[in-house]
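Here is the structure we will look at, set down as structure tokens.
All protein chains but one are shown at their positions in the complex.
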């Protein structure tokens, strides 16, 4: 319980910080896009920190990546082609590749140095996924690539840094981008995006507005949230269905019976998942009242000309 | 986004801290039992901090107190007599008094100075509850009082500080105490206790073992958890039923339909609650897999001779 | 050695902070000019903090105020009229009043709320000095007052907040102001000003340039420095002589024999001082080489149109 030592400070709000002890710094530097720290920590194991914000940690990345990837993959009847925007750690890719139906993954992460450093220093995050023959890895802007490409995808997964002013990702959270992305989905396609903090203190910062924006573009958009220890808050996601709920589901997506989800996992995946299952599904899609009301009351839409920024 | 200023540091684990900005200190001191700080903060409004640990804050105490009080009260068919152990802020009392059936509340908080200072400096927490004619407030050890009293209660609510070595509450989390408390419940009685952190990093610290201990004493004990922003983690509770599930419930307690819970609230309470409702119920009783497995795998039982301590 | 608790953070440089434990906050607020905190602390006793910067503390203010006040007062043969700019805590006034020759002190502190709050919460700082019949206390801009007044002074003591952009004092460190102040000194007059940090890390921030500016306005300007614990660095001052060294001194001011200074104190003051004496004089006027060279190499002059700002 010593104070002396090396600590990482991170703002959660302008008046609240999360501070964790650093064991070692494996990499620190600045790429053309952002500052990058890969650190080893007592509490979280190895962490990736971009522009001062913790992106994922060995201790709990399975919660984030399970919740980001598997609902979207499972609610598509047979996801053969997957697009990943961001996801430089390789863990989103790792989870996508668990699905045997997947034939091709197109992953775009703007920053090759981040991907390379994660490849070297976060082996548990990628677990060899970068060597998959199914992977096409590109270092280009995801929006431009999607606009120009002829391909269509079954599932689009947006594992992006938070939208910040001047940051590399804020134009990947706008209505214009979502319209474009939807156009690149095959029939029955599913899009999912991380959507920022959903805890009581700052759920209106970007979660409600991203949820609102997606629900204007897609016939169905389902917000959900899960507690991520390293973010010290509930974290939001939005899953959008290009054609509305798949008839294979037993009723409205948020109200699936836990037993149905458990059966789906058993049928579709070679082994059970570390976090996501029937009760996890039920938990994450049962939103607290403040989120339900907050989304209903949200009047903003994110557009290219009025983007949303996190502080 | 200034660094300069006044901050409160609190250990979540030995290697992680939550730090929030202090606006003012309304009271600071040491009672016969513990150190007490009542502070005004930017993020959380007024906070009560005992022995360096944030107990509750104006910004989010409604989440904690809703989840502690209302399931226990609602799952009893007609709670007339209520026992509160701890709860010095007065907010647990305030929530109990929302239930019109309540005729008498016996509240025991060991530390009169804490209760007095909360009365002065946390008016939103107690909202006048301390003046209720239904209240009998005593400053005695809850365990000794329960052992000696002739009364029985419909609902026992344990709103205690965490169990710490040498602290005032660790003997209120043991098998011996739970046996004693059960003996003071009327038929159909319900006991609920706060049960420490339930986030992925430290759910085994005391949550799983308290859950396990209560399930050995009561015919049914239901662990549940909810995200509390000021604790920066999921927080655990355990609700125990003296005679098993009330037949009025629509099946097993954790699996109540949201609509049933919403109807129960409508029938029993004069107005809806700020946090607790049908979906909140579903969310909090749908435990993540690590908690389900952690409770199953838990082999410890808390006893007077082998208590559980938080670090 | 607990981490948990209440701490004050203060930037010394953009990359270094001094952090001390807060016991209580006696006053916090914002006046028309600045933010004000008066805190009780474990290490320093009661502290005055303006705009996030510690101004003085009970534990060590005697070092700062001794070194600011007494050389200037003692090197004037008979200081009857004294002007204090700033000095809201009252401790500079308290030290000035130790000199029996003083007949009148004109003190200008812009911010009446700071003076009032210090009067209430820092009784050891002022030690009753505010009730002296010799005192004329005004809450006006020191520069404007000096420009307009008909009086002249034997000693001018500038106990100001550091010069910061947009702050209340940066125009009280300029050549124009020093010319004006010199014009208000009686023959043989002495001016002294606090002059910012003089430690190896940041002595060029304002110390060298203030020293250089004063030496261009006065025939003699003597920089000196002393270690102030609460500032965690050497602190700079500059003493300027309107007519050059008083013939009463035994040679150049910085090279006075310790025994001569001790004798001067004995003759002029009713009792010895807590910090300042012959060896303290020798220590503080014997500048480290980096300061001597830094002042020589300094090419900037502070003027109204090119002021100096601390970060």
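Annotations
Read from first to last, the chains carry the letters A, B and C; within each, the first residue is number 1.
Basically, contacts are C-beta pairs under 8 Å (C-beta built on N, C-alpha and C of every residue); 3 or more make two chains touch, one makes a residue touch a chain.
None of these values were measured; they are calculated from a predicted model.
Screening C:58, C:109 or C:277 for touch with the missing chain picks out C:277. When you scan C:16, C:78, C:149 or C:297 for touch with the missing chain, the hit is C:16. When the omitted chain is restored, the residue from A:7, A:145, A:260 or A:309 that touches it is A:7. Residues touching the missing chain, restricted to chain A, are 2-11, 17, 22-25, 28, 37, 39, 52-53 (touch as defined at the top).
Against the chain not shown here, chain C presents residues 1, 7, 9, 11, 13-21, 41-43, 59-60, 63, 199-201, 227, 229, 232-234, 258, 274-275, 277, 279-280, 282-283, 286-290, 292.
Convention: only the chains that are shown with their structure count from here on.
The distance from the centre of chain A to the centre of chain B, each centre being the mean of the chain's C-alpha atoms, comes to 33 Å.
Between chain B and chain C, the centres computed from C-alpha atoms are 54 Å apart. The distance from the centre of chain A to the centre of chain C, with each centre set as the mean of the Cα atoms, comes to 56 Å. The multi-chain contact residues of chain A, meaning those touching 2 or more other chains, are 1.
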